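Below is the structure I would like to discuss, written out as structure tokens.
A single protein chain has been removed from this complex, and every other one stays in its place.
In this document, chain identifiers A and B correspond to the written order of the chains, with residue numbering beginning at 1 in each.
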Amino acid sequence: MAGFILKRLLQAIFVVLAVTLIVSFAIRLSGDPAVMLMGGGGNVTEQDLQNIRQALGLERPFYVQYLSFLQGILVGDFGRSFMGGTPVSTLIAHALPSTLLLAFTSLLVSIALSVPLGVYAAVNRGRWPDQLIRILSLVGLSFPNFWLAIMMVLLFSIVLGILPPSGMEGPESFVMPALTMAIILTATNVRLVRTSMLETLSQQYIMVARSKGLADRVVLYKHALRNSAIPLVTYIGLQFGSLIGGIVIVERVFNWPGMGTLAFDAISGRDYPVLQGTITVLALFIVLINLLVDIAYGLIDPRIRTE
Amino acid sequence: MAGTQAVPSPSRRRFRSLEFALGVILTGGMCLAVLFSSVLFPDGGESMDLMARLIPPFQNPAHILGTDPLGRDVLARVIVGGKISLTVGILSVLGAVVVGTLVGLIAGYYRGIAEVLLMRFADIQLALPFILIAIMFLAILGTGVDKVIFFMIVAQWVQYARLVRGSVLALRDREFILSARAIGVGNRRIIFTHILPNVLGPIVILMTLNVANNILLESSLTFLGLGVDPLIPSWGGMLADGRTYLQSAWWVSVFPGLAIMFTVLGLNLLGDWLRDLLDPTGQTSK
């Protein structure tokens, strides 16, 4: 097992390194941060631009810039934002909790929605509640999420006036962003719960438990659901990456001060350190969660390890 | 692959056909309308009339669904706009399938270095927040339908490769493959005549769902300002531009929104139906 974990750990490090290299290289392919900082205004000369490039350390060859970035990461220093000079680690320290909080809230809401719905659908397999749940959950998956978000703002903030349209303040500000994300997640999670429930329900011991006259609810929750939990948890772990991706757009509509906002602004401002920092940290999280899922899986099912 | 292939109950069968019927009606209807859009609207939804801007729907017979802020017919643009969305959705998926399936077959069948590379590549892509990378690359490459499609292929072929590799791994040591090999059938032939047909099911399911997904993705990229020429109507573009008018002229963005929803819903329903049909685990019954 230790060997397996070590191997996966090495792979994870390799992946994060590759991600940093891709991002650092790609963002430098177009656009000049010095020009961005100058904003095109004023009587900017090439000398002024050179001065700024020098101050930002951009005149060094790419590999030097990249290596110094890596060196910084090792001691937790991601450099400073080109825009204003705030340390990137400070910016991330502000933004990461917001994004993670939103991500986990969305996951929780989605689980709270999809477990009862999925179980209910499985138990009523083929009857109308099953059909309704399946089709409705697909409807949720069929909207562009920014549109859904804007529609919700229109309804809850402007027409009803009960929720704040943007920002992260109290618990109420989580409702719409988390719901937007959760609706999309729920569509897949409901199916997952339903399928694994159906599988579990068809197994012998459940039938035995049922035939022994155990109450339906006890059988469902105590036996069946517990057994369906493993694939669900695995899948949710794997979802985390795409969840983070989706959050970028939701953060933008709801003006959520998270990693997506940070990264998006960094792309448009060609703020290399901020972009490298945010994407590295996000990748680290995704890789870590996948790693945990893998290890947990390896613990449960030894066959995986050999693969 | 449990052998308990229970006969679906009558209601179950009816449900399946309901999913199928709905899927076909929605997706098929949209595809037909889009296919014949150049006959229905020869101007391509581009005629502009600044004097006839923002006519509400169902008031002017010439503009059943109203007009947009530049006085263009919303119905025409919704129908014509499907072209871009469907083209992006279908071409990107076809491209990713071809690349992904080939790599997946090779990696799964021959294993070795190809497999190691594929798996590490897949790890890297899983760790990249997709939308951010899309924004970055479109910013760098510039925008355009071709680039959006290209980027989606680059981002998604791995999904197919992983899927195919997994299926091939499960198949390659099965008796019928081993016996084929024993009687001297060539590797290439084994791959294409014995293995490929057996992995098609999951591929088709993933394709259907990804066409749906990519249509949404195209609209999201347009929303972020990375879309295509706004003169060419596209659902994503109409939604993104219409959001300014949500409160004053809802029809500008609600109708393209519904068009996306119906098409994507239809595709999702079909994908779901296919999954039930082709994915054996979905058929294990109580």
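Here is the rule we go by: a residue touches a chain if its C-beta (ideal position, glycine included) is under 8 Å from a C-beta of that chain, and two chains touch if they have at least 3 such contacts.
Criterion: contacts and distances are computed from a predicted model.
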item: Listed names "SusD family protein", "FAS1-like dehydratase domain-containing protein", "Peptide/nickel transport system substrate-binding protein" or "Na+/H+ antiporter subunit C", matching UniProt entry of the absent chain; value: "Peptide/nickel transport system substrate-binding protein"
item: Sole residue of A:72, A:97 or A:257 that reaches the chain not shown, by the stated touch rule; value: A:257
item: Option touching the unshown chain, where A:73, A:103 or A:119 are the choices; value: A:119
item: Hidden partner chain, touching residue among A:70, A:175, A:233 or A:293; value: A:175
item: Touching the absent chain when the full complex is considered, from A:150, A:182, A:225 or A:279; value: A:150
item: Residues of chain B in contact with the chain not shown; value: 46, 48, 50-51, 53, 69-71, 138-140, 142-143, 225-231, 241, 243-248
item: Contacts of chain A with the absent chain, listed as residue ranges; value: 30-32, 35-45, 48, 51-52, 55-56, 81, 83-86, 90-91, 94-95, 112, 116, 119-120, 123-124, 150, 153-154, 157-158, 161-168, 170-172, 175, 216-217, 220, 252-255, 257, 261-262, 265, 268-270
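Criterion: only the chains that are shown with their structure count from here on.
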item: Centre-of-Cα separation between chain B and chain A, whole angstrom; value: 22
item: Residues of chain A defined as touching chain B within the complex; value: 11, 14-16, 18-19, 22-23, 26-27, 29-31, 125-127, 130-131, 134-135, 138-139, 141-147, 150-151, 154, 158, 191, 195, 198-199, 201-202, 238, 241-242, 244-246, 248-249, 252, 260, 263-264, 267-268, 275, 279, 282-283, 286-287, 290
item: Chain A-touching residues of chain B, taken from the complex the two chains share; value: 2, 4, 8-9, 11-12, 15, 18-19, 22, 120, 123-124, 126-133, 135-137, 139-140, 212, 216, 219-220, 223-224, 236, 239-240, 243, 246-247, 253, 257, 260-262, 264-265, 268-269, 272, 281-282, 284-286
